[in-house]
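This is the structure I want to talk about, given as structure tokens.
Complex shown without one protein chain; remaining protein chains in place.
== chain A ==
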Amino acid sequence: MLMFVLRRIGVMILTAIALTFIVFYMTNLPPNLEKLAKSEASVRMDDDAVASWLERNGYGGSVFVRYGEWLGVMPGWTLTDEDGTTRGRCIAEGTDPAAAPTFCGLLQGNWGFSTVFKQPVTEVLARSLGATGWLMLWVMIVMVPSSLLLGVLSGMREGSRTDRVLSTFAITTTATPEYVSGVILIALLASATAGISPILADAGWISGKTLFPGTATSAMDDITFWNFFLPVMTIALYGIGYIARMTRASMTEVMTQQYIRTARLKGVGFRQVVMRHALRNALIAPFTVIMLQFPWLLNGVVIVETLFNYKGFGWTLVQAAGNNDIDTLLACSVVAVFVVLVTQLISDIGYVFLNPRIRLA
């Protein structure tokens, strides 16, 4: 067990290094740096001025060295200006250069400074991850039970009318990407001119103009059913369909197993067969799928948070990418890599506990 986890963690670290290096390289391509120089100093700089600005601000040198500095395994750059002041990566403005640490990267907790939000990246990340955490929590609370229920109901009698109706629903939702379902939901429920809101408003059943608000910005301070329903549903719908399909496949397979026949011919009623004999066996496969949904949710929130203007992780990522905020972008990718790898590890270990016949080696 311990060896397995250690080995997996080793692989995870290697993967994380490789992935972050790729992101680092891409965000530090010369055109990006040029844009950065122009936005930080002056838009009207010529090429020589850009080059010298980059040189003076530690963007010269090889990409490997700069990656090492960012990671915190190489000493941060220092430069002494013509006027005698020493500046460097690890030297905060107005402090004594001699007292500054040699290393200041990711490993030392220095995640950089966001050029968009004018805040340290750690603060930006903490805020946005917190917001996204709430969103994901509610998505999971809605998505997991309902999708398992749908899957089990449609899988227990394959080919029945219930199965066909539920399968149609599941296929439809999982075939609709968030940017489509989100727009449809807004048009249907949160538009003053289309969908059901005008009808309800005319009838006097709702006080405002729309049933649901079209943005979730207010949920940043106070989550309510009304401001959170649409973003949660937009993400959950896709996942519900997907997990329900997986559960259904697993359930139909279990229902054709011989031990189900044994149970039936023991005289066990159909409901009991499903509850006692089929359910646990059928839930083993969807478990892995659900765990793999976490990294995928990170991807889903990019669209939904932008659509509903909810300032979480996805929204931050979009802002950072759109405004050439290299440090924030890098930090986001670190978080994403971490989430993906950790959930996979949890899923592998959890699988062993669910299914005692599986051995990891």
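Everything below uses one rule, namely that contacts are C-beta pairs under 8 Å (C-beta built on N, C-alpha and C of every residue); 3 or more make two chains touch, one makes a residue touch a chain; residues count from 1.
Note that in this section contacts and distances are computed from a predicted model.
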> Between "Dipeptide ABC transporter ATP-binding protein", "NADH-quinone oxidoreductase subunit F", "RNA polymerase sigma factor" or "Cytochrome b561", which matches the UniProt record of the unshown chain?
Replying inline: "Dipeptide ABC transporter ATP-binding protein"
> Since one chain has been left out of the picture, which residues of chain A touch it in the full complex?
Replying inline: 1-5, 159, 257-259, 261-269, 272, 276-277, 280-281, 352, 356-361
